[in-house]
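Here it is, the structure, as structure tokens.
Apart from one protein chain that is not included, each protein chain of the complex appears where it belongs.
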Amino acid sequence: MSETKTKDAARHKGAGEAKPDFVFFPGCSLHSTAREYHDSTVQSMAVLGITLEELDDWNCCGATALSSADSLLSYALPARNLAMTQERGLPMAVACNSCFVTLNRVNALMATDAPYRSKVEETLKAIGRRLDGPVEIRHTLHIIYHDVGLDRIREKVKRRLEGLKVAPYYGCQIARPRHEFSDPEFPTEMDDILEAIGAEVVRYDRKTKCCGGALMTTKEDVVLELNEQLLREAQVRGADLIAVCCPMCQMNLDAYQGKINSRFGTDYQLPVVYFTQLLGFALGLDEKAMGFGRGFVPAGKHLKKYA
Amino acid sequence: MPGPKIGVYVCHCGSNIAGKVDMDALREFAAELPDVVVSRDYKYMCSDPGQDLIKADIKEKGLERVVVASCSPRMHEPTFKRACQDAGLNPYLMEMANIREQCSWVTEDAEAATQKAKALVHSAVNKARHLEPLEDKTVPVDPKTLIVGGGIAGIEAALKIAEAGKEVYLVEREPSIGGNMAKLDKTFPTLDCAACILTPKMVSVAQHPNITLLTYSEVEKVEGYIGNFEVTIRKRARSIDEKLCNGCGTCQEKCPIKVPNEFEEGLGMRKAIYTPFPQAVPNKPVIDRENCTYYKTGKCKICERVCPPKAIRFDQEDEIITEKFGAIIVATGYQLFDPSVGPQWGYGRYDNVIHGLQFERLSNASGPTGGKILLKDGSEPEAVAILHCVGSRDTNYAEYCSRICCMTSVKFAHLVREKTNAKVYDLYMDMRTFGKQYEEFYNRVVAERDIYFIRGKGAEVMQDPETGKLLVRVEDTLLGVFREIPVDMVILNAAICPRPDSQEVAQKFGIQRSADGFFLEYHLKLEPMKTANDGVFIAGTCQAPKDIPDTVGQGAGAAAEALKVVFAGKVTVTPTTAEVSGTLCSGCRICIPLCPYNAITFDEAKGVAQVNEALCKGCGTCAASCPSGALRAKHFDNRQLYAQIEGVCAE
Partner (left out) sequence: MEQAEAKTLEVIRQDAFDPAKFLEELDAFPGVDKIKNCMQCGVCTASCPLSHEMKETPRKIIEMIRAGMRDEVLASDTMWYCASCYACTVRCPQGISMAEVMYALRTIALRTARNLSAAFYKTFSDTVRRYGRMHESDLMIRFALRTNPLSLLKMGPLGLRMLAKGKMSLSVPTPIRGAKEIGKLYDKVAELEGGA
């Protein structure tokens, strides 16, 4: 299914482009719970002139779960993906924050001379692969902000989302530990992109406060509390909806919003959408293709006026 | 033909050398070298009896060269030079072989050490053979001292030198002297009002006949060397005739333009024509040409109209002053860390998150709130948090400890309680109250009502979206619990940092900076006011964070250093400099840009290079570069160096 998507993207871009711009590492969520993130990312980036080619036969990066299970394994598994990317000879694009932080973790090790690095290389050798040093890894949010740029986005906007109040929620693992983003606590890339498509970005102090991520499974009670606070601030700031860039954040805030309401006696009705869905919609792609229907809390009513 | 008579003296240095190097073997080896007429060894050559051995031989045996095989010249070269001089031998006819730091101290192998010692002695004897007598030169010293920076360090130094009867020029960049201390409210541990103790000194500076005060001025260029610095100073145009102006303040009252007052740390405004604070010295205003309507559009001129003595001079130009000085003291002070680089503290994002100097302005009776502690909306806070270590002791910002913030925090806690009913939370990692009366001050404040000291570093400030309260998050580490404390005002005790132009300033005065960015002292423990550039001294917070007592101490110390130069009246110039042979020099000028000390100039008339012996440090770069061999590094010329190499290679 992903193959068709990239072919579409290639057609979008036009003839003459032999190599795609990035190898795309979707990660497990983008093919299941976050399908709309996958679709909206690939399609909106195609409109903006960036082609993504899904990494062939990629494996799970392990996220934070494998780092908790076994150290060497948590480096070796993502390393396979990096090795295949290096072989392909393209930089890697990642959309999921968790994959981003996990792949970068291995990358950082490969950039050093630490003895552990040779251990990782040895495990790869056992499967006939090699990784020579680090690979270029970019988050799709950063690619859109930096490589495409706000001017080009503004040019291509077909529907300016004037009056749509959005709370930009980055989540924690996109900016921490420090990578290419403007600030590990207060990045502004998503804010700027949302403004460029006409939306009104509301103040959101908790923009990088953790949603609990995978801990929702093992520590549900406390993580629900964390998410309630995130929803509360968005509500108080008058946001119509929350824009995210991570499948975990989206699931926790959206799928569990009902549970939060019943647990805390609140009445949140805040749609939680991927920023690429809004971006794609603003660029003229249709509501259905952007997967707005897949959210638990429907976003439809906020988008009616821009149709 | 026999060479000059050489005496060789081998030192045991207790067991430091004798414990590894075979003294007898070395002494006998030296005795066999050509031209060596006497070879001795002794337990401590640097001692009086040791030196007497050398002196006696010079007199009785008519020695013409002396070689001392002992420690590093950095230890005892002056000792042995003096010994030779006392005995009537030119001190530059003495050569040392370092058989300690470079020999006995760096190996466990006694045989290897002895072998190397022989090579080193052979080398030294070879060089000694070719040494020439040289004479130390003296140059006169200009008796004036230049002090750059009119804060408490500069003021202190200026007064000490002036009161010793010597002339001082005090150059200050701002329109008034006083520096950062003038911004403070009460000072610890005595709670003296800063202005009360500072302004009398400021006035003394202005009135002292030996002090020339140049405010609103900057040093542009420094040339020359110790005793003879040539400095260019730009006295910026105040746009006021200082002789006519009587400081009445009418111009400031009537000026229609308001801009943020730098002195008020962004909390208050000033006019385009202004004195930065009421006790300014000199109490003459300055027109800020960037913001004054007249300079921008040609209109207004209200100040000119209302000025009673008609002192406004719009056309006034900067004045360039060049002067000679014997010594320079750099006392340019500090800048506060800007907490907005760390969004976790909320500075710049939330109202009522302020840094230390801003609190001083709030608390100061002549500040923007008349001395009341008020929130931005004019109300009084009910709870205040004070955070230590903002920007210091943190690998993310600066690793060093800013030294004064703990005392400042305790002081702030006390002042908040004195002026408001607010609860105070002081969040600290450590309580560094080290100075005289400091611990006693802390104990006083700790016992006060409604001040809560919590041992934990304040990690972040968030705002409650519903109540608007500032939530400070910290771990109470002594209890081991997380705490979130709602307050109305957060005071960040931001670190003392080097000023943003410190690299430029360092280069201008020929001084270095240490890894933390502050100016580098000659020796951290023993010579904190000297720098590697002879004649240039540093004092105060530009060297490292410190409190007022230490700053004053350093100011006085730097004054003593400067007076040392000035009272000596002359400065010795070592003769181991480069020398140009006029006949050999072809005028190619390769050497001139290579000299790191700008000591070589070109004599157009004669068409040859010229070395300024006072500036020259004898590094030898020019001599190595000269294609004609016209430049010779005295005491290290080619013949001497080749002889040394031969000596080493012979063994």
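When the chains are written out, they are named A and B in that same order, and each has its own residue count from 1.
Here is the rule we use: a contact is a pair of C-beta atoms (placed from the backbone, for glycine too) under 8 Å apart; a residue touches a chain by one contact, two chains touch by 3 or more.
In this text, all values refer to a predicted model and were calculated from it rather than measured experimentally.
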{"item": "Given A:S40, A:T85, A:T140 or A:Q173, the one touching the chain that is not displayed", "value": "A:Q173"}
{"item": "Identified contact with the non-displayed chain, of A:P20, A:P187, A:G212 or A:P271", "value": "A:G212"}
{"item": "Positions on subunit B where the hidden chain makes contact", "value": "344, 389, 393-396, 429, 455-460, 473-477, 480-483"}
{"item": "Missing-chain contacts mapped onto subunit A", "value": "28-29, 31-35, 57-60, 62-77, 80, 101, 105, 109, 114, 116, 119, 122-123, 126-127, 129, 172-173, 176-178, 184-185, 209-210, 212-215, 217-219, 222-223, 226, 251, 255-256, 259, 294-296"}
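The working rule: only the chains that are shown with their structure count from here on.
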{"item": "Interface residues, subunit B side, partner subunit A - complex", "value": "342-344, 349, 462-463, 465-466"}
{"item": "Complex contact set, residues of subunit A against subunit B", "value": "183, 185-186, 205-206, 232-233, 236-237"}
